[in-house]
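First comes the structure, then the notes that go with it.
For this depiction, one protein chain was excluded, whereas all remaining protein chains were kept in their positions.
Showing chain A:
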Amino acid sequence: MPIDILMPALSPTMEEGTLSKWLKNEGDSVAAGDVIAEIETDKATMEVEAVDEGKIGKIMIPAGTENVKVNAVIAVLLEEGESASDIGSGKKADPAPAPAEEATEAKPEAAAPVPAAPKAPVENTAAADPSIPDGTEMVATTVREALRDAMAEEMRANEDVFLMGEEVAEYQGAYKISQGLLQEFGARRVVDTPITEHGFTGIGVGAAMAGLRPIVEFMTFNFAMQAIDQIINSAAKTLYMSGGQMGAPIVFRGANGAAARVGAQHSQCYAAWYSHIPGLKVVMPYTAADAKGLLKAAIRDPNPVIFLENEILYGHSFDVPKMDDFVLPIGKARIHKQGKDVTIVSFGIGMNYAVKAVEELSGMGIDVELIDLRTIRPMDLPTVIESVKKTGRLVTVEEGYPQSSVGTEIATRVQQQAFDYLDAPIITIAGKDVPMPYAANLEKLALPNVAEIVDAVKAVTYTA
């Protein structure tokens, strides 16, 4: 069967080009690799080589033609024993999305039918939290200790798990999260790095591709911006790009968001940033129990997990069940408090404000259902929607910037999926749309506050 020779794409951005010259004529024999034509793109003049062996049966696009679309048929190659009269039954040389019924001119705009886009997998396949047996002792634990315990337990259980980062070993962690780990696991598994985020993140991802289970600590996530290329281009995409052959089972963890008075370069929430990226999971716990259970899950997860902690929460104490192996499902929200009048969705340090607002509101007779998202990606929307169906009102609370925030994402999806249940516009509360100022008064103004949440709840419930 005659073979169509198509206009090749000669650069990633090329859509059309000029067929400047034919180096073979109709009737000429060509071998694979022979230069048959020259093509001018926007960037350069390129030679076109024959891929198959045969005889040029017909030249479809004459030399000098401009604006020849990529994938248009430029000539037809006859195989042994074929003649020009066979042309028309031509099979396309692959890739062959372009049509070529008419022998006289290319019609690249007549595109092949677009296959239906495959449906994205259904979200929230996460299991429910494991039940905590009756009579389990609850131990008051700081988030700091919970994180350390999670790492220590997983390192004991799996020799491939190791921790690396700035000041994680001898200094015991800049925020003392890795306290005691060097002493227990030694310098092979608790590794101090120089201040070279881009480099050690790449090293971590490489080690994960080779099958180890790195935990990479960023002193704060502000410094992960030095390394964000390796996180997104290497860690998040390798599984997909390798057709599933290899991924990067790695945890990137550290303090995220504003601390106190550390200014614009050290006070940013990355929840929305990373939640944008397919190929990542993004976890942002509030309580110590969630910090422990979810960090253990993150370390076991075969995917890259961004684990966003908060410096202010490190010292907060919560009950953590005393269990041998307390692991929580990634991708599952937790109903922090049940209520019927209005739903508040928050996560991480945002919960700190929300919890206080809920208390205040309950004094005013407003019964809030407070949902702690816990995981930003994959997002447990069903839990949110179920709640909104009950309350008809939704307020989201977070510390990050307002544009393209986690809250706006939730709002979009809720109005798409539960529009009929809403009794008021959704209000999204976020940090102000400014770099974090240093001055104490301005910093306070830049952060979300309890009064804002109370006002928002009053607004959506139409209470004066």
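In the analysis below, a residue touches a chain if its C-beta (ideal position, glycine included) is under 8 Å from a C-beta of that chain, and two chains touch if they have at least 3 such contacts; residues count from 1.
What we mean here is this: contacts and distances are computed from a predicted model.
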item: Chain not present in the shown complex, as UniProt names it (candidates "Pyruvate dehydrogenase E1 component subunit alpha", "Acyl carrier protein", "Energy-coupling factor transporter transmembrane protein EcfT" or "Inner-membrane translocator"); value: "Pyruvate dehydrogenase E1 component subunit alpha"
item: Identified contact with the non-displayed chain, of A:65, A:226, A:417 or A:449; value: A:226
item: Among A:261, A:322 or A:340, residue touching the chain not depicted; value: A:261
item: Of A:4, A:166, A:341 or A:372, the one touching the omitted chain in the full complex; value: A:166
item: Positions on chain A contacted by the hidden chain, ascending; value: 166-167, 170-171, 174, 192, 194-196, 198-199, 222-223, 225-226, 259-266, 432-435, 437-442, 445-446
